[in-house]
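Contents: one structure, followed by commentary.
Shown here: the complex without one of its protein chains, the others still in place.
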Amino acid sequence: MVRKAEGEIGIGLVGSGFMGKAHALAFRAVGGIFPLARAPRLEMLADVTAAQAERAAAAFGFARSTGEWQALVEDPAVELVAIAAPNRLHAPIALAAIAAGKHVYCEKPLATTLEDARAMTRAAAAASVVTMVGFNYLRNPMIQTARAMIRDGEIGTVTGYRGIFAEGFMADPATPFTWRCRPDEAGGAMADIGSHAIAMARYLLGEVESVFGRLDTIHDARPASDGTTRLPVSVDDQMQALLRFRDRPFTASLSASWLACGRDNHLAFEVTGTHGAILFDQERFNELRVYRKGAAAGRSGFTTLRSGGAHGEYAAFCHADGHQLGFNDLKAIEVAQLLEAVAGGRQPESGFADALAVTAVMEAIRASSAGGGWVRPDDGDLILR
Amino acid sequence: MVRKAEGEIGIGLVGSGFMGKAHALAFRAVGGIFPLARAPRLEMLADVTAAQAERAAAAFGFARSTGEWQALVEDPAVELVAIAAPNRLHAPIALAAIAAGKHVYCEKPLATTLEDARAMTRAAAAASVVTMVGFNYLRNPMIQTARAMIRDGEIGTVTGYRGIFAEGFMADPATPFTWRCRPDEAGGAMADIGSHAIAMARYLLGEVESVFGRLDTIHDARPASDGTTRLPVSVDDQMQALLRFRDRPFTASLSASWLACGRDNHLAFEVTGTHGAILFDQERFNELRVYRKGAAAGRSGFTTLRSGGAHGEYAAFCHADGHQLGFNDLKAIEVAQLLEAVAGGRQPESGFADALAVTAVMEAIRASSAGGGWVRPDDGDLILR
Amino acid sequence: MVRKAEGEIGIGLVGSGFMGKAHALAFRAVGGIFPLARAPRLEMLADVTAAQAERAAAAFGFARSTGEWQALVEDPAVELVAIAAPNRLHAPIALAAIAAGKHVYCEKPLATTLEDARAMTRAAAAASVVTMVGFNYLRNPMIQTARAMIRDGEIGTVTGYRGIFAEGFMADPATPFTWRCRPDEAGGAMADIGSHAIAMARYLLGEVESVFGRLDTIHDARPASDGTTRLPVSVDDQMQALLRFRDRPFTASLSASWLACGRDNHLAFEVTGTHGAILFDQERFNELRVYRKGAAAGRSGFTTLRSGGAHGEYAAFCHADGHQLGFNDLKAIEVAQLLEAVAGGRQPESGFADALAVTAVMEAIRASSAGGGWVRPDDGDLILR
Partner (left out) sequence: MVRKAEGEIGIGLVGSGFMGKAHALAFRAVGGIFPLARAPRLEMLADVTAAQAERAAAAFGFARSTGEWQALVEDPAVELVAIAAPNRLHAPIALAAIAAGKHVYCEKPLATTLEDARAMTRAAAAASVVTMVGFNYLRNPMIQTARAMIRDGEIGTVTGYRGIFAEGFMADPATPFTWRCRPDEAGGAMADIGSHAIAMARYLLGEVESVFGRLDTIHDARPASDGTTRLPVSVDDQMQALLRFRDRPFTASLSASWLACGRDNHLAFEVTGTHGAILFDQERFNELRVYRKGAAAGRSGFTTLRSGGAHGEYAAFCHADGHQLGFNDLKAIEVAQLLEAVAGGRQPESGFADALAVTAVMEAIRASSAGGGWVRPDDGDLILR
């Protein structure tokens, strides 16, 4: 017998770089991994030129391609727009897609300014479209486990948090100036990677009440890519911040740095509670280190949990414990949650409003660094009621 | 513009359990990850009943389905037969597929007897079809890196090797009897998991010259699945072996156990050389620990390499280092190598002949355990010339 | 032939608890480990009662004992006074010892107030006696190695620092009130353990220019030791601080907590530089994890150094690498440095002035926490010129 297509959803992807490929792989894979109410149909891919879009569509399996993202957004067969374009295009593409009634899946950062983020969040809410922002690290089954442990009191009452996202790709002052050094592309270590650390802290602990922060630009000039001139750098290389949460009794510490030589993907945290603790390091993201009081004398310590069928969506990928998920698998979980939200007509976690809250925290840290005192994030009354 | 299909290759998959799903996911994903000369077309899926096959075909995206593997093997649109059926069916399916001129991708173990493995290897060679056996752990970029380091002398002359594959799923004597306890399904810890440890040692160090081994059955009866009776167990729970290689000056040690409480996936080795060493543990398979002489006094030690763009096929999955591959990604690499071999008309690594060599080593260990002396593997002059 | 005593130095020890025993063991051992110009003679031990002092003197091998520390300080055979008494007695004992012209070895904290610390430092300087404060963790050969690596540019220019001292012994709110909860005993997590983290940062990176800090009391009451009443707690359970250094371009983060369930001795730091990084965790204090740029592609990563003959004073304890030092060995190194300073008539590192600088940083953090802005440590012009 021949298999027939059931209800599908047409996907339009804008961008085919690092994250564009990750989106494409996730949309290809998701239907084989999860039983979906509506499977994705790879409808159209847009890129900066028609030729580049055509090549990427062929490579990733999209049916059609275009050199104009506007054409993709307006195409009637495209029901969901996935945005993996440069950061400054997130707002115009998303607003156009919302205006056309499309669901939107946007890479982080949501926008390059707090104003744009607010406008996008308001527009999406008004249009009742489903939105999601690519904080894919939150989909990790071990993170879901950590969050459940905190929520269910497995470590008692939470009394402390220390988070970081450190990478080393800008450690050397001889590393050239890139778009990541441009303020109008939401450059800087805080926006580029610190945003993940903020999203993680908020995902685990709830809304941020106030922040104290300091942004440092350590290397204030870098070689231009032409190799002959040097360009001034104004974005931060490093963020240090203290955070107070709305419903927590302690002050957390949060760091971000792209100068951390030797680190590739060190999104890490320590949560301590009255009866236990949880440690996580994304460089080994299939593990969680957990301490829980109550063992006999001399038998307690940190236990290393390895990902397996008891953790989040792991079992959909593999029937045996300890076989490990990869980066692209996290994106497949994210896409599955997005598609189920679309099929079910509800908002998933990590929609535009959540990304706006992260943006507001970053803006508050920026203000605190300039002014030297505690600042309350301002999300325009869209989140923090 | 609309994308057109170029040269494709029709895939027939037999089986849809743990490994069947892994095959399906790999065939779905591979074309988006790698630029392939001939992309796979998911043509037909066979399972024990038509209904089960239909469900699985729908879930995994195969065009057609059947309850008879013979129909799949003979279908003209099927050019490559992927076997993820019970072990005792590997030989009949593979031999039928070879007879029909199809390429064959078979899960391990190749067969349940050394005689079958020889017959399959001979038939495939005579028919000049491409064969591959699913030793997917060898595709790991970090294993490819370890092998290259050994080959290129980065640790000097190799002087020692200690390998193991330990899992714990049979540790408790109360764990019920399953097909894995049946000799006619190639049961026992050595065949089930030790085979991977043998394949790994051979992949890294070359042909095995002679072995001394000891197989122990620790729990000689287990509850039947009905819970009321106990069934005798004759297969091994644990293997301990010493190995001599054809071109190496040392005696290696090799262990396998499915009684290793707490282990999920501990395929591990230590290779030592005159100027360095390499450590690997598959429970963290995105890492390799490497020691190399030559650092200044007080500055030497084991360095933990994290998988990244410089290692094997990693870059096809992700543009950034340290983001980690998952189990299913290894299978995608394996399938890519298989498809490229088919497209190029050549044999990939880990074909039937390689799997036969592994089977011959296991048979020799079994003989040594019974007889108490060193035994030379006998592959019927198909490998060890 | 019979060995004759050469120049010795008479030791008087005040206190015989945890740290008192550590002092005693160090003074007993040091002469066998290191070739000393003047070996210690265990002259007298003082404790709160004559009986307790007598028992301790017998156990630790001191020749005489007393129930009055004043008698010890004034005894002519005592040339060096080691203070392991309750914190509030540090100042009176040390000032009396200095007045009597004795060298002083004082456990941390130097004093319970900044004023006392200043007075002690001034008195010692005026009397030209040798002083040392028990920041024994700084004597660790791996810390000496880390400091040398920073100083010599082995990781390039330092661009970041993140430090912590976390223990868990007060994590449970049911843990009783102790002297550590009393402000007049220099209680609180910052003074009790954070002081080590501050001393470490300063040892590695130099003088602190300004701080922003936040002290949190999470559990504001604890059971009295009688079990029937609850006592209010005003000291901090946790410190979060940002530090600017006089000669460094970045903002460091520093945390201290005694609520960190599962931690026993987690004095840890990460230093990043333009060409490398160093990680340390005192729960494995015989190790240092080091990253240095320059390895071939795919061959770089963090290298775990194990303590050995190339590191600091290790070789005096053991001729073979990797055999590990213990906590009491660090104290023996400290005592050796103290005795050599006395013999050589010079000041060792970690004298009173260094401890005063640490106290001034703590006082600044306290002020910042109360006021909400950056504060400059004030050591009364004794240190920060």
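A, B and C label the chains in the order they appear, each numbered from 1.
Rule of thumb we're sticking to: a residue touches a chain if its C-beta (ideal position, glycine included) is under 8 Å from a C-beta of that chain, and two chains touch if they have at least 3 such contacts.
Note that the structure is predicted; figures quoted are calculated from it, not measured.
Visitor: Of the listed residues C:8, C:321 or C:340, which contacts the missing chain in the full complex?
Guide: C:321
Visitor: Have a look at B:61, B:92, B:173 or B:309 and name the one touching the chain we're not showing.
Guide: Residue touching the absent chain, from the options given: B:173.
Visitor: Just to verify: which one of B:42, B:56 or B:164 makes contact with the chain not shown?
Guide: Spelled out, the listed residue whose C-beta touches the missing chain is B:164.
Visitor: Which positions on subunit C touch the chain that was left off?
Guide: Touching the chain left out of view, subunit C contributes residues 1-3, 17-18, 21-22, 24-25, 28-29, 31-33, 35, 54, 57-65, 263-265, 283-286, 306, 308, 317-329.
Visitor: Please output the residues of subunit A touching the missing chain, sorted low to high.
Guide: So the residues of subunit A touching the missing chain come out as 145, 290, 295, 297-306, 308, 310-311.
Visitor: Tell me where the left-out chain touches subunit B, residue by residue.
Guide: Here the touching residues of subunit B are 155-156, 159-160, 162, 164, 166, 168, 171-173, 212, 214, 216, 218, 237-238, 240, 242, 249-253, 255, 257, 259-263, 270, 272-277, 291, 293, 300-302, 372-374.
Basically, only the chains that are shown with their structure count from here on.
Visitor: Need the most distant chain from subunit C, centre defined as the mean of C-alpha atoms.
Guide: So the chain farthest away from subunit C turns out to be B.
Visitor: Per-chain Cα mean versus the mean over all protein Cα atoms: which chain has them closest together?
Guide: Smallest centre-to-centre distance to the global C-alpha mean: chain A.
Visitor: Using mean CA coordinates as chain centres, what's the subunit A-subunit B distance in Å?
Guide: Distance between chain centres, rounded to whole Å: 35 Å.
Visitor: Just give me the whole-number Å value for how far the CA centre of subunit B lies from that of subunit C.
Guide: Their C-alpha centroids are separated by 54 Å.
Visitor: Could you list the positions in subunit C whose residues touch two or more of the other chains?
Guide: Where subunit C meets two or more other chains at a single residue, that happens at 300-302.
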